[in-house]
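Below are the structure tokens for one structure; questions will follow.
Heads up, one of the protein chains got dropped from this complex, but the rest are sitting where they should.
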Amino acid sequence: MTTTSAEATLSEERIELLRADFPILAEQPGGVPLVYLDSGATSQQPRQVLEAEWVFRTQRNAAVHRGAHTLAALATDDYELARERIARFVGAKPTEISWAMNATDALNTVALSLAEANRAGATDPALRIREGDEILVTEAEHHANLLPWQRLADETGATLRWIEVDDDGVWTLEDALAAITERTRLVAIAHVSNVTGLIAPVEAIARAAHAVDALVVLDACQSVPHRPVDLPALGVDAAAFSSHKMLGPGGVGVLYLTAQLGAALPPARVGGSMITTVTMTERDYLPAPQRFEAGTQPVGAIVGLAAAVDYLEAVGMRAIERHEVALGERLAAGAAAIDGVRLVGPRPGSERAGLASVIVDGVHAHDVGQVLDAAGIAARVGHHCAQPLHRRLGVAATTRASTYLTTTEAEVDRFLDVLSTVRSYFGVGR
Amino acid sequence: MTTTSAEATLSEERIELLRADFPILAEQPGGVPLVYLDSGATSQQPRQVLEAEWVFRTQRNAAVHRGAHTLAALATDDYELARERIARFVGAKPTEISWAMNATDALNTVALSLAEANRAGATDPALRIREGDEILVTEAEHHANLLPWQRLADETGATLRWIEVDDDGVWTLEDALAAITERTRLVAIAHVSNVTGLIAPVEAIARAAHAVDALVVLDACQSVPHRPVDLPALGVDAAAFSSHKMLGPGGVGVLYLTAQLGAALPPARVGGSMITTVTMTERDYLPAPQRFEAGTQPVGAIVGLAAAVDYLEAVGMRAIERHEVALGERLAAGAAAIDGVRLVGPRPGSERAGLASVIVDGVHAHDVGQVLDAAGIAARVGHHCAQPLHRRLGVAATTRASTYLTTTEAEVDRFLDVLSTVRSYFGVGR
Amino acid sequence: MSGQAPRDPLAGLYQELILEHAKRRSGEGVLEPADAERFLRNPTCGDEIRLRVRLDGETVDAVGWEGQGCSISQASASVLAEDVPGLTAAGARSRIEALRELLRSRGSVEPDEALLGDAVAFAGVARFPMRVKCAMLAWVALEEALDELDAR
Partner (left out) sequence: MSGQAPRDPLAGLYQELILEHAKRRSGEGVLEPADAERFLRNPTCGDEIRLRVRLDGETVDAVGWEGQGCSISQASASVLAEDVPGLTAAGARSRIEALRELLRSRGSVEPDEALLGDAVAFAGVARFPMRVKCAMLAWVALEEALDELDAR
């Protein structure tokens, strides 16, 4: 993909400037300069995020929404402003955003809450899931967006169905539409696959799901950090993403629930700061978002995430998307051209996000990763928390390179270069 | 309480040196020097903790237990060393320690896991809770250690019973022993009450509970930060505490589960990094602690918590305990001596932790807090997430001063001085 | 006032009129008969109010309340009960809206005494964001009671 306007993507000079904000990129953990191609697992953090947290934690730290003292008021201000900031980033209202430990926790919250609602008889028909009903996922889901639904299906007696993938790990909108039936009560899919880079047609799926009154839960872990996302415009009922994958600190998952779903769902966790009245035998809960925020929240980290969002928007999500899509294509085309290397996911030239996973014939991914690491390249090897997908691909593990706004073409090329030497190093396939 | 050895408590000079490590203590949020007496809600963080996190996040940050690259290996090292460090702090084995979002989350994890085990038929009799069984708490519990058990009782059909408190909010070992019956399956109590400062006789209760095969869950939020605690020696089966109350960053709760309970409990949250094999319909979980750690953990914050533990041990937990117990007595005796001020919790001269809550006759706690705040004193007013206790005390809210290792006698005296002026300010009780 | 008590920083908050009203508690008691009733609770601090209102055509005839809470919330209910009767429902709503705007302004809005009546004494609350809910509690209860009447 090429762009003409200088505004439209990130120039090499711009990226050099951005990289200077990320102290870790100057590190040489293995004695060689770091080529960080593992943002899909966790992203690195710019100085600005660390500094925002430092300021909060050394000047305004206190328990929020509890005390009446000045410090508590300052901390509460920062906390609620951060919520507004992060909500705006995904087009949501502040009351539609609540916090979790990570995206996994946010997805579990939805599943646990639905289980709880159904144990309580689910007076709200929108939440009702029972025997004979169907919960729909894809075969490519991350375990975080699969296991909670397996368990919900087990408990409610519903059937877990899945959209199958082809030999490349790809599925299509037609597959999805064919799988949504009158019995579908919930559809849970990843916006962007963390293994294949496939981008799901979320809007069309949400429309089809809503036509049969099914809820739509979006795993936005790999989309929100990398491209402009407007959750209400996508039409999903719930979504989850993780701070640590979008330049923010670890320990914050973001749970988006539409006002309607947020009002209907019971909490998964109960405790302080989420109640109105408590007696020894009874409890009443606050409305969303507080209802989903039991106990002391990671306020400093949330302030850090708001700074990360500021940083991302200052760079421009559209520019980041364009930059990464170009790198993704470069990765895919480059990998597909290497003898004995099998590219997973959409073929070169097809739409994909800024990541690519590969299988090196005759060499285990762990060994591939080791050769890359010796060259300073931090790529990820393994099943990437998507065992069913890997089983379908016929391998236990793949090697993934994932990019972000600081990734350069030169880094992608370096990855491809070293990748092309792996088979001869292990003496296979000459 | 007086001590003779210089080692035994914290000298004024020592405290001055410690205070210099806490940047926020030099702040003047309301235009007056800060007197921070709200460590019971959340503690402030020394430079050393912030710096340890900074180093991790700018030099060694990566996804742990997943990648094979050098950065991931470094991060995994730091992460597991932190676990060892924190485990040792409470006398536990590293495999007995897993992470949560906060202590509330850790307590919910135990309750949710027990509910799940019982839905699945609880093949392990140690986990079995059913109609007619009893779950025992106290009337003074924090909502975090009450609501999860209310819900577990509701779901299993067990009866929630509680140890009642007297007019001061105090209960005794005899009360507890009388309440433990053959039907008791679980006892959940706070080691130290966050409102009354009462210290529970945990060992004796655990012995009595185990004699009837009941599990013992300890809310250690207000003990582990303030005194030496050896969880295995106390004999509890599970315990929870929060990083943000012990000089560490927010976003980390610590869950202690004995090896036996950890092996028996199913996970509350499911997802990545806690499984062995996953298919589209089946899943197998890793053993504890990983089983309880679904998704990306707050690694940077855990590294920060390990630094906090280092800091606390360098000062000495025994010395911190002595210092705070002395301050607690000073608070209690001073408050009880003020006309129209009612001290909650153990009488002056009785054992209590380093905090005190008071009721000012004729003045609402919110107004008390405002007068204190105007003098720069950050104390906490409200029900402190213990509504049933406050209902029993006959008030909606109390005013609490809570101390820590950096609190000085002068700060306690300042609090008492201002407290003594509150009633006349509002023109009551001359 | 004696000793070290910090009078100045609080003077803007605890106006004499507020301290007086907190004791006077005008309108305290169960209003009978009444056209609408609302019960409200501030979960942060446990303050609560049960407020009843009676209309005479378009005009507020009487307000009665029972509740417990801090001096700000009690004084605010007392001022409301004294000042609002005699206003039209629309006039009461304007006052509620003006008070809300003032209190949320953090000091950036100039109080309009003509619009606010004695409630102008609460202007100082704007600089204490954690107390805004206290000052608004009774007024929000009234607003919701009027909404309920409108909805009938």
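Per-chain numbering from 1; labels A, B and C assigned in written order.
By our rule, a contact is a pair of C-beta atoms (placed from the backbone, for glycine too) under 8 Å apart; a residue touches a chain by one contact, two chains touch by 3 or more.
The model shown is predicted, which means the values in this text are computed figures rather than measured ones.
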Contacts of the hidden chain among displayed chains: A, B
Touch with the omitted chain, as defined above, among A:A176, A:A379 or A:V418: A:V418
Full-complex contact with the absent chain, from A:D21, A:D310, A:D367 or A:E409: A:D367
Positions on chain B contacted by the hidden chain, ascending: 65-68, 72-73, 76-77, 275-277, 286
Missing-partner contacts on chain A, residue numbers: 30-32, 363-367, 370-371, 374-375, 381-383, 387, 390, 396-397, 414, 417-418, 420-422, 424-427
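In the analysis below, only the chains that are shown with their structure count from here on.
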Reference chain C; chain at largest CA-centroid distance: A
Centroid spacing, where centroids are CA-atom means, of chain A and chain C in whole angstrom: 46
Whole-Å separation of chain centres (CA-atom averages), chain B against chain C: 38
Centroid distance [mean C-alpha coordinates] between chain B and chain A, Å: 32
Contacts with 2+ other chains: residues of chain B: 30, 366, 370, 381-382, 387
Sequence positions of chain C contacting 2 or more other chains: 44-45, 128, 131
